[in-house]
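Every protein chain of the complex appears in place save one, which is left out.
Here is chain A:
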Amino acid sequence: MTTAEKSIEGFNPVIHAPNRLRICALLSAADQAEFAFVQDKLGVSASVLSKHVSVLMDAGYVKQTRAVRDTRQRVWLSLTKEGRAAYKAHVAALQAIVSGELDA
């Protein structure tokens, strides 16, 4: 298999949607991040973020944990092992496209 073919395999349409790519990038730099933190950094509404998180969760890339503190429920997001691998492969595919290893 050539380098280019490997890079094409790494390209992930589920992750590549702009907001989902930014969610994955945020979570890749963290062990976990609170829903409100991700929302603030992305500058999107809770419903928009919720929709993208659902897509990533359905793909098995993101998991969420709920913690109740002071009667307020907080949702924490993190990348799964599969999500981290898929994100890394996707970034590698993007780098390959930029460096001209692929015919886009």
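Note that contacts are C-beta pairs under 8 Å (C-beta built on N, C-alpha and C of every residue); 3 or more make two chains touch, one makes a residue touch a chain; residues count from 1.
Everything below uses one rule, namely that contacts and distances are computed from a predicted model.
Entry comment: the absent subunit's protein name, as recorded by UniProt, is "Transmembrane protein", drawn from "Transmembrane protein", "Amidase", "Carbohydrate ABC transporter permease" or "(2Fe-2S)-binding protein".
Taking the complete complex into account, A:33 is the one of A:33, A:53 or A:86 that touches the chain left out. Taking the complete complex into account, residues 8, 11, 13, 16-19, 21-22, 25-26, 28-34, 36-37, 40-41, 44, 48, 69, 74, 91, 94-95, 97-98, 100, 102, 104 of chain A touch the chain not shown.
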